[in-house]
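The other protein chains are all here in position, but one chain of the complex has been omitted.
Every chain is named by a letter (A and B) in the order it is written, and numbering of its residues begins at 1.
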Amino acid sequence: MVKVMVYPPTSMILADLVERTGHEALVVSKEVRKKVNTPGLDSPPLNMNPDDPKKGLKYAAVDVPSGVRGRMSLLGPMIEEADAAIVIKGDSCTLGCTGCARTNELTRFLLRTKRIPLLELEYPEDEFQAKQFVHKIREFLEGLN
Amino acid sequence: MKATKYVVTSQDSDVLPSDIALKIYELGREINVKETCFGVIIDGEEEDIEATVKEVRAMDPSNIFIKDRGFPPGDPRRCRGHRGGGARPGFYMMQHESEILPLISRGLASEAEGEEVPSSIGAKKRPSLEELEEMIEEEFS
Partner (left out) sequence: MIRIAQLSCGPEYSGVQGELEKAAEMVGAELIFPEVSLEDVRNVEERFGIEVASGDLNLAMARATRIVENPDLADAVFVATCFRCAEGAIVRSEIRKYIHENSRIPVLSYSFTERTTAETLLTRMEALVTTAKFKGLLSRERQTGLTAGIDSGSTTTKSVVMRDNKVIGTGWVPTTEVVKSAEAAYNAALESAGVKREEIEGLGTTGYGRHLVGKEFGAKLIQEEITVNSKGAVFLADAQKGTATVIDIGGMDNKAISVQDGIPGTFTMGGICAGASGRFLELTARRLGVDITELGKLAMKGDHQKVPMNSYCIVFGTQSLVNSLSAGSRPEDVAMAACHSVAEQVFEQQLQEVEVKEPVIMVGGTALIEGLPRAMEQLLGLKVMVPEYAQYIGCVGASLLVSGLVED
């Protein structure tokens, strides 16, 4: 069983395909879950506080906007844990945790330079592409064992 | 730790959110189920949730998709009703991906049946400069 980070880290489709193959999908909602279930924190909506952008300094310098560093405090640990990754190329509906283009660029960069098995592909637009999409992902995931 | 997941059915599925809810009740674990327009939200202890989603997916493997959610259902920190209106950002992503779920379903069904994966059609060809010039001449003559 391998830890596979999906990008966008909010993707239901990728996470589902990873988990049905028996691997663990690294998705940002799991990080959010840890945050919102931490007792004693009361910082709406995600229980993130000013220390989180400081944690993000590990990935981006102090002159990088706080929103990037804050998001990286969620995504960075996922990237570190990842043994493999699947990345969707091109635009998709990136909002919230993926609502910052600089964070997204940094995430993709760190995944690419980590030298882990990496599959990059685009969302399918028709049935023909969808069959290829699912097949490539299944092959990739099965090859990780 | 408690976990929350969405169980989403693609539009092609014959399985209704109420069918899923019923199945989960039948399994008898301590799971809260809330029906929504796109499927159900379930929450409970992590092990119970993991075991449940495996069995729920088996109801229609090509058409049922599972997604993790950070917040428990109805949590006021994220609930539209409490936070001055407006969907939380995750909702738009789900809506966006839901649009191509039928395609993914077909892809999964195809894999399950062991269908041969179609090889790529030739990539769309860009006209050469000469071809483009010809087209322009034709159009403007």
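What we mean here is this: a contact is a pair of C-beta atoms (placed from the backbone, for glycine too) under 8 Å apart; a residue touches a chain by one contact, two chains touch by 3 or more.
As the structure is a prediction and not an experimental result, all values here were calculated from the model.
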{"item": "Contact partner of the left-out chain, one of A:Lys3, A:Arg102 or A:Arg138", "value": "A:Arg102"}
{"item": "Residues from chain A at the interface with the omitted partner, ascending", "value": "42-46, 48-54, 63-71, 74, 93-102"}
{"item": "On chain B, residues whose C-beta touches the chain left out of the figure", "value": "83-87, 89, 92, 95-96"}
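Keep in mind that, in the parts below, only the chains that are shown with their structure count from here on.
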{"item": "Distance from the mean Cα position of chain B to that of chain A, given in whole angstrom", "value": "17"}
{"item": "Chain B residues within the chain A interface of the complex", "value": "1-4, 6, 8, 57, 61, 65-72, 75, 77-78, 83, 88-90, 92-97, 100-101, 103-104, 106-108, 110-111, 115, 117-118, 120-121"}
{"item": "Complex contact set, residues of chain A against chain B", "value": "8, 10-13, 15-16, 19-20, 25, 27-33, 35-37, 44-46, 92-99, 123-135, 138"}
